[in-house]
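Reading through the structure tokens given below for one structure.
All protein chains but one are shown in place.
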Amino acid sequence: MSDRIPVRIGLVGYGFMGRTHTNGYKRVGDFFPELKHRPVLKAVCGRSEQRVREFADQWGYESTETDWRVLIDRDDIDAIDICTPNNVHAEIAMAAAEAGKMILCEKPLALNAAEGAQMVAAVEKAGVPNTVWYNYRRVPAVTLAKQLIDEGRLGRIFHYRANFLQDWTIAEDLPQGGEALWRLDVQAAGSGVTGDLLAHCIDTALWLNGSITDVSAMTETFVRERMHTLTGKVEPVGIDDACAFLCHFQNGSLGLFESTRYARGHKALYTLEINGEKASIRWDLHDLHRLEYFDHGDDSVVRGWRSVHVTDSDMPYMDRWWVPGLQIGYEHTFVHQVADFLKSLDSGEPCRPTFQDAQETQKVCDAVLQSAQERSWKTV
Amino acid sequence: MSDRIPVRIGLVGYGFMGRTHTNGYKRVGDFFPELKHRPVLKAVCGRSEQRVREFADQWGYESTETDWRVLIDRDDIDAIDICTPNNVHAEIAMAAAEAGKMILCEKPLALNAAEGAQMVAAVEKAGVPNTVWYNYRRVPAVTLAKQLIDEGRLGRIFHYRANFLQDWTIAEDLPQGGEALWRLDVQAAGSGVTGDLLAHCIDTALWLNGSITDVSAMTETFVRERMHTLTGKVEPVGIDDACAFLCHFQNGSLGLFESTRYARGHKALYTLEINGEKASIRWDLHDLHRLEYFDHGDDSVVRGWRSVHVTDSDMPYMDRWWVPGLQIGYEHTFVHQVADFLKSLDSGEPCRPTFQDAQETQKVCDAVLQSAQERSWKTV
Amino acid sequence: MSDRIPVRIGLVGYGFMGRTHTNGYKRVGDFFPELKHRPVLKAVCGRSEQRVREFADQWGYESTETDWRVLIDRDDIDAIDICTPNNVHAEIAMAAAEAGKMILCEKPLALNAAEGAQMVAAVEKAGVPNTVWYNYRRVPAVTLAKQLIDEGRLGRIFHYRANFLQDWTIAEDLPQGGEALWRLDVQAAGSGVTGDLLAHCIDTALWLNGSITDVSAMTETFVRERMHTLTGKVEPVGIDDACAFLCHFQNGSLGLFESTRYARGHKALYTLEINGEKASIRWDLHDLHRLEYFDHGDDSVVRGWRSVHVTDSDMPYMDRWWVPGLQIGYEHTFVHQVADFLKSLDSGEPCRPTFQDAQETQKVCDAVLQSAQERSWKTV
Partner (left out) sequence: MSDRIPVRIGLVGYGFMGRTHTNGYKRVGDFFPELKHRPVLKAVCGRSEQRVREFADQWGYESTETDWRVLIDRDDIDAIDICTPNNVHAEIAMAAAEAGKMILCEKPLALNAAEGAQMVAAVEKAGVPNTVWYNYRRVPAVTLAKQLIDEGRLGRIFHYRANFLQDWTIAEDLPQGGEALWRLDVQAAGSGVTGDLLAHCIDTALWLNGSITDVSAMTETFVRERMHTLTGKVEPVGIDDACAFLCHFQNGSLGLFESTRYARGHKALYTLEINGEKASIRWDLHDLHRLEYFDHGDDSVVRGWRSVHVTDSDMPYMDRWWVPGLQIGYEHTFVHQVADFLKSLDSGEPCRPTFQDAQETQKVCDAVLQSAQERSWKTV
């Protein structure tokens, strides 16, 4: 094991994403033993000294910081993993790039495309490895979808459709802001479902179906005022509770996207469907281990949507896990992303999506929000 | 239209089955216009003069009778359709055969195999066309299953599994007996779920998978006493509320059958599954317009159960109905059986299942009930 | 039966819809015996003398016509049922109204709202009973959805979403025009999927969720030229192959609609979903006998989407059919509409949707097509 190369991680933020990433770092070696680069949980950084200490204890980080600038200055940190609210991604990422650190940034890349452009410029100037945690690319069923498309099984694409439906903010007495609810605070999040949920849908779509050329969107804020956790006062809600848009893809297909936190009955229903001339594909996050596939080439009397249980060893990533029929879950997408990031260090290839890739999503999000505000079609 | 040959129907019984058969007679010409033989609703017979009259008015029968012997004696009746409780099937059928009438008999053929044997002998002696209403053979998805099996798509068969689950008799205050509830009265029904529900499962199984050689069964009566509608007294329940059995098929496959009226949540869930070396098939009555099909020959990464929506015109019977995607329902199975019966008159071929075919089911039912009683394996 | 009042039907057109309507007329009395008004199949009219004669023979019409003006002039016709291509709806309907005939018109009402307005004016001036065959309102599961909404079970509505996905025109060598393929010919159909499929979705939406205020739409024609059956030449395709739109409802909810004939794998997948504060509802035409229902009021540990098998006798229309668990199909929606139309004659109440109701759908369709053309939001 003497040929292993440590990648000393400095994690900024210890919330939900801090946990998923850390779990990825800790498990990757057990399941991808061939990797040379190996993560080391060097330090975790957060504003609350007590809570960051508790997190470090629970998960096994060697040390803690309460100021991310200090973390970035440390010589014993190779990679900065940004798990903060969106509004500090850019500042941290640019400082980390300048310090020559590798960067793994939670999605969305930035508050907007202008910020994103600066971040892309910074990592490219610094020449540091960089990636953004659009983890759903690495659900095996989604990766398989990509593979089927690349093999040409779908033929000419006519339609792409994606939803991300949740229902957790319907209650009017849910406050906004603070550590737990920063996603409802426009200052911290930049936008509502567009940056939080649609960004995922857009990233996958760009990957599977190519560029989006123009959009027509609408947004809505159903609950217009909420108590703010930090101020203790009822304040206007600045985020979009729901967002839907029509679009055209470069390849001539039509797109339809929707996300909301007001779809009663759906916890995290990210669904996508692609209709091609020869075949179609459907997937949803609530049963993430299945891919539905329709092949027009089947004999007509036995033609139907196939429910593919993506657990066999010849399916993406699944040779690393258990045996056919035994499903993995949500968290494995992060293990896969860590593995692919480390593999990219082994090989020198970029780990997609890079900042540059994620910036494309940022541009679509900007066009969507602008279209909704101006009630007109916008070119991306 | 001068070449049409009328088949003057005399219907005995105007309950649930009287309605489904009549509906079949009335619709068949619209959807199978090529048939020469055409049903004519000549007479309906029932014990209650008022109710049989109402039925005739509603459905358009030309006349009524209250004594089935009179009906059979009538010269203007070509075919007797038996929709009575099970305990008079034999008597009516034998009289009708002797009178040279065609016979369409509701399932099960008889109270038991001994009775059934007499009925078979009677129709064979008389040489009259005869058929038994095991209507599920004519669900297009089930007929398609038969076609796929006959084409050899499944290969060697390992397993056959069927359930018929209902929940309508759980309430202890439901009475037994009388016109509406004769199925709970052992005198009228002969048995409980075995003759009512399992008989369907067995008929389909024999058709799809060949002979059953031996069985091991258990039965249960969960509610042991019920008020009897006819006597007004609480009386022992003589029927089986539930029945399950293991069996071997002649072809070496294993069978597992179960039916009950105590499966909370299932109204009429008749399901069947066949596992072959090369492919498998599943179907259930609650979504009768779908057939699930698994083909091991598919490319492994896109292999999965296919949900075939059996509504295309190249699927059995479906060229007669609407357009792809638009489902038919339960009642159409009876239209199909009427059509096939009339076609058999046109061609001179028997309409399966004949009394002889249905007698095979009767033998299995007898073996099942005997096995349950004696707690031992029984050869069919 | 002397109190029955005949409604002598004159059917114009004998295609797919001619068959479904006729089936409705023929079956309604068997299942709705309490109705006083009863349809009589008096005459069918079509341009081909031979084919209209064959249709009359098969289905039992007493007479035939080849000119709809003659049909309308006949004194022995009470009601004109319009099953022609869309481009002659208006002319026939206005002539029929002037002649004092009741009118049952296939959907969409007209080629556009301008025509529709004239038709509405004509029937209102004439004071004749009128209805439009938006049959999906009368799928029992959809009628049940309406009932649940009217009971207030959903609470404030946030989202309405509907798709109508087909795949039957993907082949480039499919011609346009003529009797079988007039839906692809813009002269006969007026529009493509918008009038054919989205009109259904819009009608149901207006009924379930109230008025639509504004729309932003896109349309696409994927195959731009097709051989024309009538001319024998390759000609431009004038219809929309796909159409999607965003909208706002009067009640503050957001709408998302899409239809296409290029969604490989879907034959006739009309789906709708409504998300309310307290509950949500989903339905799709491929399993039309099921309604999915999510009730946030359920105990949290057993809360989930309920798959309601709409076959019990306390569910809309289902007391007329079979027993729980036994599904009906597509054609029954037409039987229900005939029944409701006849009931409206018995009672003197209008049978919804009337021409006036259907005109609201026409206005939305116009706004959708205009929005797509101009790439801007349009007020309805």
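As written, the chains take the letters A, B and C, and residue 1 is the first residue of each chain.
Here is the rule we go by: contacts are C-beta pairs under 8 Å (C-beta built on N, C-alpha and C of every residue); 3 or more make two chains touch, one makes a residue touch a chain.
Since this is a predicted model, take the numbers as computed values, not measurements.
K.L.:
Out of B:Ser280, B:Thr311 or B:Thr361, point to the residue that touches the absent chain in the complete complex.
P.N.:
B:Ser280
K.L.:
Touching the left-out chain: which of B:Leu174, B:Leu246 or B:Val323?
P.N.:
In the full complex, the listed residue that touches the missing chain is B:Leu246.
K.L.:
Determine and list the subunit C residues touching the chain excluded from the picture.
P.N.:
Spelled out for subunit C, the touching residues are 144, 147-148, 153, 290-293, 295, 298, 300-309, 312, 314-315.
K.L.:
Since one chain isn't shown, list which residues of subunit B touch it in the complete complex.
P.N.:
Residues in contact with the chain left out: 158-159, 161, 165, 167, 170, 216-218, 220, 222, 242, 244-246, 248, 252, 254, 256, 258, 260, 262-266, 275-280, 294, 296, 305, 375-377.
K.L.:
Can you name the residues of subunit A that touch the chain not displayed here?
P.N.:
These residues touch the chain not displayed: 1, 16, 20, 22-23, 26-27, 29-30, 33, 57-60, 166, 168, 266-269, 285-290, 309, 311-312, 321-332.
Throughout what follows, only the chains that are shown with their structure count from here on.
K.L.:
Measuring between Cα centroids, what's the chain most distant from subunit C?
P.N.:
So the farthest one, by centre of C-alpha atoms, is A.
K.L.:
Centre to centre, by mean C-alpha position, how many angstrom separate subunit A and subunit C?
P.N.:
The answer is 42 Å.
K.L.:
What's the distance between the Cα centroids of subunit A and subunit B, rounded to whole Å?
P.N.:
Result: the chain centres lie 55 Å from each other.
K.L.:
Mind checking the centre-to-centre distance between subunit B and subunit C? Centres are C-alpha means, answer in whole Å.
P.N.:
The separation of the two C-alpha centroids amounts to 36 Å.
K.L.:
Which residues belonging to subunit B are in contact with no fewer than two other chains?
P.N.:
290, 309, 312
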